[in-house]
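The other protein chains are all here in position, but one chain of the complex has been omitted.
Coming up: chain A.
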């Protein structure tokens, strides 16, 4: 009998495993697609009674508010990510490079939003924002989205800063590079993979926020999750399915666009993965 080796295993199981993986990823999408095109698909029918484009024509119609909420979702995610970068960069630099009294406490506070349930902090944020008059506004939602996204950005940037050799900056300075040139020419290119990682997470988390957007926006700031929720929650599953596919497409495209821009800016000199 042939000896059972890793290589042998890969040979025999490679194809079935790959197929299984592909199915795991594709099946939900296929189910959603079928669901979004069906008309009156009830238990115990194996197939829908009829195929219709009703859900899609509603979702893509101008009256549904889809385009506005996709635009708003992307706008919020983009601004949140930019604010995260601006806030995270100096914060991550300090946490990576310096040791100071109370560093652990500061790190704890930065990471707290991903440890403490979002619901808890959001209730507090809402009370404060009510007083400040920030509820029911896009600005309020943007600020509230910072809480669950900033920790990921800071974490990714800290790791990038930790792997950046400080003597590389010393070397650049001896060659005549000032503070800004050091950052722009030497540090930033090294940080790009970390920025990509942090920004991807920040965009994805911001796009998928429902509870925070709902509570702080008070239903007035209608991002895509808010728009689709009533449909998924029993309203109309066909339309809910169409929105789900649209949402995945939007998130995927946003990530792809970001990596495309960065890759074209930095050329092939950098390897990074999303």
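Heads up, the rule we're going with is that a contact is a pair of C-beta atoms (placed from the backbone, for glycine too) under 8 Å apart; a residue touches a chain by one contact, two chains touch by 3 or more; residues count from 1.
FYI, contacts and distances are computed from a predicted model.
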Task: Choose one: "N-substituted formamide deformylase", "ABC-type quaternary amine transporter", "Thioredoxin domain-containing protein" or "Daunorubicin/doxorubicin resistance ATP-binding protein DrrA". The correct choice is the protein name in UniProt for the chain not shown.
output: "ABC-type quaternary amine transporter"
Field: Omitted-chain contact residue, chosen from A:94, A:177 or A:222
entry: A:177
- line: Missing-chain contacts on chain A, rising order, are 165, 167-168, 170-178, 181, 185-186, 189-190, 266, 269-270
